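Each chain you see keeps its place in the complex, though not every chain is here.
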Amino acid sequence: MEFTVNQVAELLNGKVEGDGSLKVSRLDKIQEGKPGSISFLSNLKYEPYLYTTQASAVIVQEDLKPSKAIHTNLIRVKDPYSGFTQLLEAYALMIRADKSGVEQPSFMDESSIMGENGYRAAFSYIGKNSVIGNNVKIHAQAVIGDDVSIGDHCIIHPGARILNQSKIGNHCEIHSNAVIGSDGFGFAPQSDGTYKNIPQLGNVVLEDYVSIGAGTTIDRATLGSTVIKKGVKIDNLVQIAHNVVIGENTVIAAQAGISGSTEVGKNCILAGKAGLIGHLKIADRTTIGANTGISKSIIEEGTTVHGYMGFKIKDFLKSYAIFKKLPELQNKMIDLEKKL
Amino acid sequence: MEFTVNQVAELLNGKVEGDGSLKVSRLDKIQEGKPGSISFLSNLKYEPYLYTTQASAVIVQEDLKPSKAIHTNLIRVKDPYSGFTQLLEAYALMIRADKSGVEQPSFMDESSIMGENGYRAAFSYIGKNSVIGNNVKIHAQAVIGDDVSIGDHCIIHPGARILNQSKIGNHCEIHSNAVIGSDGFGFAPQSDGTYKNIPQLGNVVLEDYVSIGAGTTIDRATLGSTVIKKGVKIDNLVQIAHNVVIGENTVIAAQAGISGSTEVGKNCILAGKAGLIGHLKIADRTTIGANTGISKSIIEEGTTVHGYMGFKIKDFLKSYAIFKKLPELQNKMIDLEKKL
């Protein structure tokens, strides 16, 4: 499908500078733009590419003042990044075939029901007494267990596992090989050094607009629910243990891990590989740095913490700067001792 | 199903204080107790909830002396936590449908055999020459490779992979999407900078009562076996490399990783995200802290280590306390230098 630069500008409520009649059919990064593609400039670090790109048009800030001659055409908008995202969405709708119907062989127990306009791929599996809403796409090899509920407009990618009793809201996306509702890691130590399995009878609840990354594991609660609240976005290979609660709109990057019963507030950010021990409370709007371990609750809202056993990032960075110079500090100490 | 408080007390060998004729049908955490549910108080941190809970009964320590008025009924027992675990088990048996039989389509090569009272879900796959014991439940999408043996009373959860030549003992549980028997990461560097694949011809052996978490990967040995001994419990997203040996009753928390040929002793605890380099020996009863990296063997039994390149936890915490105050230490140093 092709559009003119003018048509794109109209869609984005922008103003064309240059040839609006040119045709574009592809989206490219500005440094990789080719004739026929449209790109965008948001982070000014990439401005040099504006003067060399071969893209047919570039979406830019409405008040951008180019510092050199421009060989492409501009679409000026309020927010180029949002504008481009809008285009991406339109483009995604165009190119992504909307799968529907039922491929065979697939398996759905006769006690389960599925709403309208759904898709069940070959080798997808749905157990007993599960209720699945409208516009839900269940891809190849996905497993939906027994007594599961899934709302409307959800996408369950290939190989995702949504185990017994899980409750999934509307507009959720579960990526490939994620596991929702595996048993919590609960073992009672016995006097002879062995461990006895503690049955995990709770479940996992995902509210609306939750996204779960590929290979991520979310354990069911021992009792009650492990809860991922509305709008939470979780990246790949993250571990969420039993009885954890994640507040609304919190974002968790890849390979982070949260131990049992910890409650993370709203609008927090956990960077990659962050680790939290169990039974903590993390205040709203906390930012936890990459590879940061947290072993105490965080009370103050809006704090940014960092470090091996994380504390306030400003303090951590000061200490770490000196850590790097410890040999120097030690030498000074030895000098001082000699002088005395 | 419903029981009276008296019936539960009898089961737990406990003593009722209050109305033993009340009916209970659910298990809840004490802070979430509702009429009709039974709860427990073990960690005294939760004692305040004893005075506000709406649970119909709470299992408590036999010698507990309440400090306020109580509006629920008590069941006094020796060990409330064990008692509650016992109830959980009874409850689990009641609510977990015991699946059996064969769903179609499923695949089992005619050279393989499976014992009595088993379950093979739709889309489960069993390769050639595999031998599976009695009371084994193989859930949807699980793969059992060629020449695999599995003992009695095992549960293979949806999407678990038990690859060729693996040997699984009795009473083992393999959670969703775990991979047992993937190739070890072995590549021989060549003079031109490329790497040549080293065939991985060994296998993985799991002894009895082993539990493997969701998404965990255990690589086969290059030669011989990667061995997970009796009673070992491994959490989610853990990596066990080729030729590793894990001693009896060792517990490994989520996202820990153990490199090739390392041998971990008995009754050890590895906390979340712990990492061990290859070819180490870790003494029995070692505890390795969260996010702790280990680059040397640990000889002394019963040691607790912690830190980025972990050492004894007492020493680590002392050093880390000063690390946090390094800016102060540096300032003192500067003052001293000025004074001289």
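Every chain is named by a letter (A and B) in the order it is written, and numbering of its residues begins at 1.
Here, a residue touches a chain if its C-beta (ideal position, glycine included) is under 8 Å from a C-beta of that chain, and two chains touch if they have at least 3 such contacts.
Bear in mind that the values here come from a model prediction, so they are computed numbers and not experimental data.
Asker: Whole complex: how many copies, 2 being shown?
Answerer: Every protein chain is the same sequence, and the full complex holds 3 of them.
We adopt the following convention: only the chains that are shown with their structure count from here on.
Asker: Superimpose the Cα trace of subunit A on the Cα trace of subunit B, which carries the same sequence, then give the rotation angle to the nearest 5°.
Answerer: Rounded to 5 degrees, the superposing rotation is 120 degrees.
Asker: Counting in whole Å, what is the centre-to-centre distance of subunit A and subunit B, each centre being its mean C-alpha position?
Answerer: Spacing between the chain centres: roughly 26 Å.
Asker: Touching residues of subunit A toward subunit B in the complex: what are they?
Answerer: 105, 107, 123, 125, 127-128, 141, 143, 145-146, 159, 161, 163, 177, 179, 182-183, 185, 187-188, 193-199, 201, 215, 217, 219, 222-224, 237, 239, 241, 255, 257, 259, 273, 275, 277, 293, 295, 308-309, 311, 315, 318-319, 322-323, 329, 332-333, 336, 339-340
Asker: Which stretch or stretches of subunit B touch subunit A in the complex?
Answerer: So the residues of subunit B in touch with subunit A come to 27-29, 32, 81-82, 85, 88-89, 91-92, 95, 97, 103, 105, 121-123, 139-141, 157-159, 173, 175-177, 209, 211, 213-215, 231, 233, 235-237, 248-249, 251, 253-255, 266-267, 272-273, 290-291, 307-308, 320, 323-327, 329-330, 333, 336-337, 340.
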